[in-house]
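Following this message is one structure expressed as C-alpha cells.
Left out: one protein chain. Kept in place: all the others.
Order of writing sets the labels: A and B. Residues in every chain begin at 1.
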Amino acid sequence: MRGLRLRDAGVELRIGVALLLAIIILGLVVPAFAPEDPRRWNTVPRNLAPGGDYLLGTTSQGQDVFWLLALSVRNSLWVGFTVGVIATLFGAVVGMAAGYVGGLPDRVLTLLTDSFIVIPALPILILFSALLEGRASLLLVGCVLAVFNWPRPARQTRALVLSLREREFMRTAWFAGSNTLQIIRREIAPYLTGWFIANFVYTVLIAIATETGLAVIGLSNLQDTTLGGMIYWALRHQAILAERWYWIGPPTLVIIVLSVALFVVSSGLSKLSARRRGL
Amino acid sequence: MKYRYRVIAAAFAIGAILGCGPFLSHLGAMGTAPEEVTTEAGTPRSETLVIELGGGRVANPTQTNPYMPGTPLTHGYHQLNISHLWDVDTVTGEQFPAVAAEPAEPLGDDHRQWRIHLRQGLHWSDGVEFTADDVEFTISMLLETPALPYSGVLSGIVEEVSIVDRYTVDITTVNPEPRIQKKLGAFIWGSNFRLLPKHVWEGEDPATFNDFPPVGLGPYVLVDHDPQGYWFLWQRREDWERSDVGMISGEPGPEYILYQYFGTDEKRILSGASNEIDIFLDLSPDSFELLKQRNPNVRAWYDHFPYANMDDPAQRGIYFVTVTPPYDSPQVRWALTLATNIDQVALSAYDGMLRVSPIHLPPVAALMDAYHMPLESWMKEFTLADGYQPYDPGYAVRMGQEFRDRGMTELPTSEGELKEIFGVGWWRYDPQKAEQLLEEEGFSRDSNGQWRLPGGERWQMNIVAPAGFEPQAERLAFAVAEEWRRFGVDATVVQKEGAGFAADYFSGAFGVGSYWSMSLGLGPDVYDVMEPWHKRFVVPVGEHAAANQVRFANDEISRLLDEMSVLTSDDPRVIELTREMLKEFVREMPYIPMFGTSKFVPVNTYYWDGFPTADNHYEGPWWWWSNFKYTLPNLVRER
Partner (left out) sequence: MRFVAFLLTKLLVYVLIIVIGVTVVFLVPRLLPSGPVEALLARIMAGGGFMEPAQVESMRVSLTQTFGLEGTLWEQYRGFIERVLLAGDFGPSLAMFPTSVNVLIRQALPWTLGLLLTATIIAWILGNVIGVIAGYRKDKAFSKVLELIAVAVYPIPYYILALILIILLAYLWPVFPMSVHVRSAPLSLRFLATVVHNSFLPALSIIIVGVGWWVISMKALSSSVCEEDFVQFARLRRVSDGTIMTRYVARNAILPQITALALMIGGVFNGALITEIIFDYPGLGSLTYMAVMQSDYNLLMGTVTLSIVAVATATLVIDLLYPFFDPRIRYR
C-alpha cells in the first residue's frame, strides 16, 4: 500500500479516520489525565445521572463513567489490536504458504490449521480463563484469543490462493521465471490486501466481542477494566432494567462506533489500494 | 435493473419473518384456556405456589435416588418429599422430632447406644405405613453398599442397627456420639441421611436404582415435570394427614407447588414483576430494588429498610491461611482489622443492609442472645497487648442515623432495637494504630505510601472471591480490597468459579479469601460447626484439608473443643466453653469476622400470603431447606 495518501480519500474514509482518531485519543491520551485511578470504587457519589461535575454520570460502584470509559477503551483497543495483528499476520502467512507451496508443507500446515479450527473456542476459552484466574494480563488475554483466531484467515487465504494459482496471470508469472517468494509477494499478496484488511477488522471485532462474551459470564480480566468488563459490571448491577443508560450505554456505543469506524476506514483503504493497482 | 426486485424480495422476506411472530404466538397459545391464568404446568395459577428453582435446569429429571452423587434435590424433592428423623426450628436454632417421635434416648452413659422412637401412623406417599423396618433397611442397605458415597460417611457413625418393635429401633455407634441427632437429622439446610421406603427399594440394586417417581413421607408428590428439566409440579397428597407435615403442623395451603427455573436475573425480575413467581431465591440488592419498584406486592423479610433477612447461618468475613506469611501473625491480622472502615464496607458492598459481627459466630438471633450481647461488655474492656482498646460500639447507631437521614423514617431509634437490626458493634477504624502495629512487625511504607513486607518486597495481596455466585461474599471482597488499597496494600480480588474457589480453599492456596464455611452457626450449641477449628485437622498447605482450611492450630481452642465434645447439646457448660473460645478467637483474629449473611429472599403476596416475615417470625425464609415444608400450612390463598 505504498503511496496511499489521505487527500485521495473520499468523504467516508475521512469520517472514518476522524471517528477512529477520536476513539484512539479517548483511549490513548485521555486516561493519562484522570484525576485518580478510575477503577477505584467509591471515589465519587454513586448513581449520578450525567451532567454537573460528572460528564457521563457515575456508576453504582462510585466510579466516574467518563474516566472509566476512557480507560476501558484503551484496554479494549489493546486487546483487539493485539489479536488482530497476531492472528491476521500469522494466519495469512500460513495460508499463503500452504496454498501456494503445496506438497508436504501444505499438508503439515493444513493439518495444524484444521486441528485448531475443529476445537470449539468458547469452552476452551472459559477453561483458560479459569486457569488464568482472572489475573491474566491483557496481553496474555490477547494471545489466548489469537490462538483461536488465526486458523480462519489461514484457511480462507489458502482457499483463495488455491483458486488464484490456477489463473492465467499466475502461470504467466511462473513461466516468466519468478520464484515462489516473488510470486507470493508480487502477485498474490496485493491481490489479497483488501481481503486481509476486512479480515483484520473482523478479527479485531471478534476479539472485542469474544472478550465481552467472556466478561459477561464473569470470566475475563475484571481488574483492568475493558469495554466488556464495564458492561459486565453494569449488567451485574442491572443497569438496563434500572434504566441507567449512562452507565451501560457509553461502552456499548463506543464498541459500535469503533467497529463502524474501523470498517469504513478499511473499506476506504481497500478502495484506494484497488485504485493504485489500476482497477 | 433486476436487482431492485431482489432487494424488495429480501425486504419482504425479513418483513415476513418478523411479521409472522404474532401469528406464531397465536398458534403457540392455542393449547391454553384463555379465561383463566394457568401456570407453565397447566395448573390454575391461583391454586399453585410458584417457587424459583435454583441452580439452573435439571438435565436428569428422572433420577431421584437420593444417594447417587448427581441426583438433583433442589427441585422440591428435598423441600417437599424427603423427611428427616429430626428437623430444625430456625427461630430457636433447636431440633424438633419430625419422623422420630421424640429426642433420641440414650441407653447407658457412653453415648454409644441410642434408642429412636418413631412417629406412629405416618404413611409413605404410596399408602404403605412407615415402620422401624424402613429405618433398619435404609441403614443396613447403606452400610452394605460402599458404591454409594454416603456409605463411607455412615459407616463412620453407625456400627449396627436393630429393630426393637414396629416403631422403635436401637443404634450402636462406632464412637461416642453425644450429638447423634445432628448426625442423623437436619440442623442446617438438611441432612444427608435420608429415609427410604423398604417396600420400594427391596430387591433393587441401590447403586443403580433410579427411584422415580420418588415415594416420600412429606406432604407432596411429584405429579408432572418438564422433560427438559425447567419445571417440576408437586401436588398435595390426598392423605396429607398421614404425612409428617400433616401430623406435625396441619394441612398445607397450596394444592400445587411448582418449582420453575426463570433464568438470568433480568428475566427473574421481569417474571416477578408480572406475578409469575411467588417465592424467590436470593436476589442482589439492586435486583430486589427493581423488582419492588415494578411489583408492590413483593416484600422481603422487613417491609422497610434494611429489607433483607440477616439470620442466615453463615457469617461473612475475610479468611487467612494462618500459616502463610505475612498472615501468620495475629498482629498483622489485627492491623488489617483496624485498617477497615466497616461502615464504608457495609455501604459499598450491600448498601448498608448488613448486620455486623465482631466475633467469630454469625449474628443470627439465637446466637446474638447467647454470645454477641453477653460478650459486649468483655469486648469493651478487651485490650491488645499494648493496652489499646479496639472495640467500637457505635455501628448500629451510626447506621440508624445515616439511613434515617436518607428518609428511612420507619427505622427504630433506640440503641437496643437498632442493635437487633444492625448488630452489636465492631472494631475501630484506626489506620494510625494499624500503621503502628505493622511497623512494629517490620513493615514499612515506600515513597508512594505503599506497604512493603518486612523482607522489603511490595505487599501484594490476592483476595480470592466467588465469580458470579454468592453475591455477598463477592462484593465483600471487592469492598474490603478497596479499603486496604486505600491503606496502602496492593490488594486485588481474584474471582474463581465454583470448583476453583473450593479447590483453593481445601488446599490452602488462597492466602486471603472471602469464605464462610468455617463460620457457620444457628443454635447455641455450636460444637458441630466449630469442630473443624480443632488443630488435629491441620494439614500442610498443598494437601487437601477436609476441615480447618485456614490451618489454625491453637491449643486453647482445641482444648475447649475436646471438653465440649463429650457434652450433650443441652448442657449449660457448652455455652460457657463457647464464650471462652470466642475470646481466644478475638485475641488471635484467625479470620476477620464482618457480617452475617443478608439474603433478599422475597415473596410475592399477590396469590399467597402468610409467609414468615420479620413481623410474623414463626420460621426463617429458608425456602430451600428441608424444614420449609412445615411452614406450608400457614400459607393462605389470596385469590
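Throughout what follows, a contact is a pair of C-beta atoms (placed from the backbone, for glycine too) under 8 Å apart; a residue touches a chain by one contact, two chains touch by 3 or more.
Fair warning: this is a prediction, and the values are worked out from it, not measured in the lab.
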Which displayed chains the unshown chain touches: A, B
Contact partner of the left-out chain, one of B:244, B:470 or B:619: B:470
Sole residue of A:19, A:140 or A:209 that reaches the chain not shown, by the stated touch rule: A:209
Touching residues on chain B - with respect to the absent chain: 1-3, 6-7, 10, 13-14, 17, 21-22, 24-25, 27-28, 30-31, 40, 55-57, 59-60, 63, 68-70, 72, 74, 146-147, 149-153, 156, 183, 187-190, 192, 208, 226-231, 261-264, 266-267, 270-271, 273-274, 312-314, 469-470, 497-504, 506-507, 509, 517, 520, 528-529, 531-532, 537, 544, 546-548, 624-625
Missing-chain contacts mapped onto chain A: 12, 102, 107, 110-111, 114-115, 117-120, 122-124, 126-128, 130-131, 152, 155-156, 159-160, 162-163, 166-167, 194-195, 198, 201-202, 205, 208-209, 212-213, 216-217, 228, 231, 235, 240-241, 248, 252, 255-256, 258-260, 263-264, 267, 270, 274, 279
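Criterion: only the chains that are shown with their structure count from here on.
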Centroid distance [mean C-alpha coordinates] between chain B and chain A, Å: 43
List of chain B residues in touch with chain A within their complex: 265-266, 269-270, 284, 286-287, 289-290, 344, 348, 462, 467-468, 478-479, 482, 485, 492-497, 500
Residue ranges of chain A in contact with chain B within the complex: 40-42, 60-62, 130, 133-135, 217-219, 222-223, 236-238, 240-242
